[in-house]
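One structure is given below, encoded as structure tokens.
Coming up: subunit A.
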Amino acid sequence: MLEIKNLHARIGDAEILKGVTLTIPDGEIHAIMGPNGAGKSTLSYVLSGREGYEVTKGEVIFNGENILEMEPEDRAAAGLFLAFQYPVELPGVGNANFLRTSLNAIRRKRGEEELDAVAFLKLARAAVRQLAMKEDFLKRNVNVGFSGGEKKRNEMLQMAILKPHLAILDETDSGLDIDALKIVAEGVNALRDEKFSALVITHYQRLLDHIVPDVVHVLAGGKIVRSGPASLALELEASGYAGLEVA
Partner candidate 1 sequence: MSMTTEATIQELAAQKYKYGFTTDIEMEEFPKGLSTDIVRLISAKKGEPEWLLAWRLKAYEAWLKMEEPHWARVHHPPIDYQALYYYAAPAKAAPKSLDEVDPELLKTYEKLGIPLNERAALAGVAVDAVFDSVSVATTFRETLAKAGVIFCSISEAVKEHPELVRKYLGSVVPAGDNYFAALNSAVFSDGSFVFIPKGVKCPMELSTYFRINARNTGQFERTLIVAEEGASVSYLEGCTAPMRDENQLHAAVVELVAFDDAKIKYSTVQNWYPGDADGKGGIYNFVTKRGACRGRNSKISWTQVETGSAITWKYPSCILQGEGSVGEFYSVAVTNSHQQADTGTKMIHVGRNTTSTIISKGISAGKSNNTYRGLVKIMPGASGARNFTQCDSLLIGDQCGAHTVPYIENRNSSAKVEHEATTSKIAEDQLFYCRSRGLSEEDSVGLIVNGFCKDVLKELPMEFAVEAQKLLAVSLEGSVG
Partner candidate 2 sequence: MVALPTKKLEAWRYTDLRPLSAVTFGAPPAAAATPDLPDLPFPRFVFLNGVLNAALSSGFAYAKPFVPVEGQGTQPMALINADYAQDGINIEIPAGQDAGELLLISQSDGITPFAFHPRHRVKLGQGAKFALIELNQGEGTYWQNAVFEVEVAEGAKFQHFRLQEESVEAFNTTTIYADIEGQGSYEHFTLTLGARISRTEIEANLLGQNALAHLNAAQLLGGTQHGDFTTIIRHKAPNCPSRQTVKSVLAGKAHAVFQGKIEVDQIAQKTDGYQMSQALLLSPETEMDIKPELQIFADDVKCSHGATIGALDEEQVFYLRSRGIPEAEARQILIRAFLEEALEPVTHDASKALFEEVLESWWTKQ
């Protein structure tokens, strides 16, 4: 369960989050929608522990632990996964090697046994097939020379292998064609169970046709200004975000 309580955060002198409060129980998928500049990406970076964002007030409790005090890698080990809006390229770092290093680092921290190369490859190949990706994906360098769609698929591959408790999808749908969008949705839906939860950040409603959320929140001006059922997304699509910031 993720509980965000009265979260305030800023970059430099600019206050971006002005008191975000939000609870995602296990097994639920919540969507955050909102206009550009509402603080959607800031929220995802604060949750995953990126430098440069200063939390000035509030707390974030994930499965009973205050994660704001934790290093990014410890948050990952705790089961948090951020699917990046713009995944970086890692020249010289092989995809398979990267994934195995990540998985084993997480397993080590959880006191689980590390996977050897054979066991890992079996796991990775299965995931690759499930996501309808070519097997040479594992041999390529992380995100190097990947198309926008391939980068997003790679994020889903990582998610499938690392099996987080909570996935944050930061505008994962931006720039994706409908096929890629479906892949992302399938990636999330495949993980759906009573322990997995997700926070889907998006500007458009269309991703939510494929990942049906339990709750939709509207983030505007650094605060959650409305929450409601999945139908709220359709409503927003029709009426737009105008007028929400003053609410």
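One rule holds in what follows: a contact is a pair of C-beta atoms (placed from the backbone, for glycine too) under 8 Å apart; a residue touches a chain by one contact, two chains touch by 3 or more; residues count from 1.
The candidate set was assembled so that all candidates are chains of the complex that A comes from, given by their letters.
As the structure is a computational prediction, the values presented were derived from the model and not from experiment.
Chemist: Which one touches subunit A in this complex, out of 1 or 2?
Modeler: Per the touch definition, subunit A is in contact with 2.
Chemist: Could you pull out which subunit A residues touch candidate 2 in their complex?
Modeler: Its residues touching candidate 2 are 48-51, 71-73, 75-77, 81-82, 84, 87-88, 90-93, 98, 101-103, 105-106, 109, 141, 158, 162.
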